[in-house]
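Shown here: the complex without one of its protein chains, the others still in place.
Read from first to last, the chains carry the letters A and B; within each, the first residue is number 1.
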Amino acid sequence: MKIIVCIKQVPDSEAKVVAADGKASWGDAPLVINPFDEYAVEGALQQKEAQGGEVIALCLGPETAKEALKHALAMGSDSAILVSDPALGAVDSQGAAKLLAAAIPKIGGVEMVVFGRQTLDDGTGLTIAQTARVLGWPLLSFAGAIKVDGGKATVERVFEEGKQTISASLPAVVSVVQSIGEPRYPSFMGIRKASKAVIPQWSLADLGVTAPTPVVTRAALDNPPSRDVTCEIITGETPAQIAEALAEKILAEKVL
Amino acid sequence: MKTWVYIDHFNGEVVPASWEALGVGKSFGPVSALVFGKGVDAVAQAAFEFGADEVIVADDAALADFRAEAFAATLTALAAASAPDLILLPTTTRTRELSAMSAIDLNTGVLVDVTVLEDNGGQILATRPVYEGKLLEKTVCAAKPQFVTLRARAFPKPAREAGRSGALSKAAAQTAALTSVEGYTASESSVNLADASVVIAGGRGVSNNPSLGLDEKATAEKGFQIVGELASVLGGAVGATRAVVDAGFIPYAHQVGQTGKVVSPDLYIGVGVSGAIQHIVGMRTAKLIVAVNKDAEAPIFKVARYGVVGDLFQVLPALTEAFKKKLGK
Partner (left out) sequence: MDFSLSTEHEMTQKMVRDFAQKEIAPVIKEYDRKQEPVPTSLKRMGELGILGLCFPVRYGGQGMDYVSLGLACEELEAVDTHLRVAMSVHTGLCSMTLFQWGTEEQKEKFLTELASGKKLGCGAFTEPGCGSDVSAVQTSAKRDGDFYILNGEKMWISLASKADYAMVVARTNPDAKKPSAGLSSFLVDLHSEGVKTGDLHGKLGVRAGSTGWISFSDVKVPVANRIGEEGEGFKITMAGFDHGRYTVASGATGLIRASRDVSVKYALERRTFGKMIGEHQLVQQKIAQMMQDYEIARMLYLKVGWLKNMGERSTLATSYAKKFATEASFNAANEAIQIHGAYGFSDEYDAERYLRNSKGAVIYEGSSEIQTLIQAGYALGFREDKPLRCELPAYDEAFWNE
C-alpha cells in the first residue's frame, strides 16, 4: 500500500511566541515536526508494517521544513517530498488542500493519506477535510485505530460523544489521534538515512497549478491582553478557615 | 445580513454551543436554524425556543449518522440555492469537517474556533486563538457565505422560551456518503469539559502525597474522589493534567491542555496542578482561576487569581463543605 503522510513544521511547544508587526515570532526557539503529525507518521508506519508498501512524507512549506521531513524519514518513512515555491505567499486552508490534492495524484497510486488531527501553529484544522473533498475521497477522521482489509479501511473514530467504527473504501484520507500509539523514536539507521537524504522539492510549475488566491486572510495578529493577575494567597489557621475564606472570594466573583 | 445557524447534535442531543451560536446570529437580525438528521423534530422545536425565526430541517434516514460528505452536500445545496451571507456553527469535530467541505464546494472559507466576532458592514472580523492560545489572530473571509465556527462558551447562551415557534421548512437531504458507520460506543465517562462552566482539574499532587501513606494509585483514587465531590457540589466537570492521565489514574477524556481539551469555564480550580505550559494553554481563558498547591513556587500561581498553599487532601474537603453550606446544598 502506498501511504502519504502529510506533515507540517511548527515552533516548539515550549517556545515563547509573540506577535510583532502582524507576524508571529518565536526567537531562536527550534522548529519541529508538528507533534500531532508524529502520530500520523506512526499510524502510517503501522499500516506499512501490516500491509507492506511504502510511506511518503509530504509537506507544504518553506525550505526549512525539510528538517521536519527528515524527522519523518528518520522515523522510518521511505521518502519525502517538499512542496515549496517562492511564488507562494500566505496560503489558506483551501489553498493548502488544493496544493496537496495536486501533489497526491502526481505521486500516483496512493491509497491512503494520513494527517495528524491538528497543528499547533496558526492552523485551522480544516485542511484535512478539504483535501479529502478536493480529491473526492472519503474522510475517516480522528482515527484511534486503523484496519485495512481488501481495499477497505475501518477506523475507530474518537470524538466528543464516544467512539464509532467507520469504514470506507480506499483510497481514503485519514486523520489520527493519540490513541493510534506513541510515535516511535527515530532509529539510528533512519537518522543516517535522513541526514543524507536529498529531498525533492516540487514547485507550482511541477504541480501544474498557479498559486491559489486565499479566501481567508489575516487582518491582524496580536498578543493577548496581558492578564494582569496577582495571585491573592488565601491563608487561615485551619483548612476550614481557608476554605471558608476562599469560598467567599469565589462567590464574590459571581462566576457561579 | 442573511444569517444561518447550524445546530449540531449527536443522536438528538444538541451541543450547547449551538444555542450560543444562535444567540450570536440573532444579534444580526432574523435567523434561520439548520437541523440535519433523522427524527429531529425535538431539535427543531428547541431551536425555535432558543430564538430561531425559521428552522430548515433535512430529515432523512441517510442523515441518521453524521457523515461529513452527505451533510456537507446537503448544506452546500441549500446555501447555493438561498445564498446566505453568514453561516454560524459551534466548533465541534463534526462542524469543522462539515464547514470545511461545504466551503470547498462553495468556493468560500471558514473562520474557525472564533472567540470574538465583529460585523464590519457585512464582513465578519473574527478573532481566534492561534499558536496554542499564545496569540490572537483576526481573520476575514473574502467570499460568501462566510462560515464561522464559534468556540464553546465564548458567547452567552440565549434564554429558552418554552413553546415559541416559527416557520418550519423541509429541505431535501443529499444522501451520497463515502463512509459507513458500523458501530458506536458511548464515552466511558460522560464528561464534557468544553461545555462545563466549572472545571476542577487534578494534577500530579492528586496522586503524589506521601503523607497519606498510600501508593500512588490508591492516593489518586482517593484524590479524584475528593475532586469529584467538589465538582459535583459546584455542578462542574473533573479535568486532569497529562501526567495523571498518562499514569492511568483517570481516562483521557478528562485531559486539559495541549494534547487534551481546551476549556474556558467561568471557574477553573487547579488542585495539585503545577502549571506546565502544556496544561496552561488548555485553561488560561477561564474567567476565574484558582489554584491549590503545596508548592508556593508552582507556576500555576502566576495565572491564578486566588491561591491556597496547602495540602489538597485537607483543603478540598473543607472547601466542598463550605460551598455546600453557602449554596444551600
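Operating definition for what follows: contacts are C-beta pairs under 8 Å (C-beta built on N, C-alpha and C of every residue); 3 or more make two chains touch, one makes a residue touch a chain.
Just so it is clear, the model here is predicted, and its values are computed rather than measured.
Engineer: Out of A:T64, A:S195 or A:T238, point to the residue that touches the absent chain in the complete complex.
Structural biologist: Result: among the candidates, A:S195 touches the missing chain.
Engineer: Which of these, A:K70, A:K98, A:R117 or A:R133, touches the one chain of the complex that we don't see?
Structural biologist: Of these options, the touching residue for the absent chain is A:K70.
Engineer: Which candidate, A:S187, A:Q201 or A:T235, sits in contact with the chain we can't see?
Structural biologist: A:S187
Engineer: Which residue numbers on chain A touch the omitted chain?
Structural biologist: The list for chain A reads 70-71, 74, 185-189, 191-192, 194-195.
Engineer: Touching the hidden chain in the full complex, which residues of chain B are there? Just list them.
Structural biologist: 216, 243, 246, 295, 297, 299
The rule is short, and it goes like this: only the chains that are shown with their structure count from here on.
Engineer: From the C-alpha centre of chain A to that of chain B, how far is it in Å?
Structural biologist: A distance of 21 Å separates the two centres.
Engineer: Contact residues on chain A for chain B in the complex?
Structural biologist: Residue list for chain A touching chain B: 11, 13-14, 16-19, 24, 35, 92-94, 97, 120-122, 124-130, 132-134, 137-142, 154, 159-169, 172, 178-179, 214-224, 227, 229, 231-234, 238-240, 242-244, 246-251, 253, 255-256.
Engineer: Within their complex, state which residues of chain B touch chain A.
Structural biologist: 10-11, 13, 15, 65, 68-69, 72, 92-94, 96-97, 99-101, 103-105, 107-113, 125, 129-143, 178-187, 192, 194, 198, 234, 252, 258-259, 266-267, 277-278, 284, 287-291, 296, 301-311, 314-315, 317-319, 321-323, 326-327
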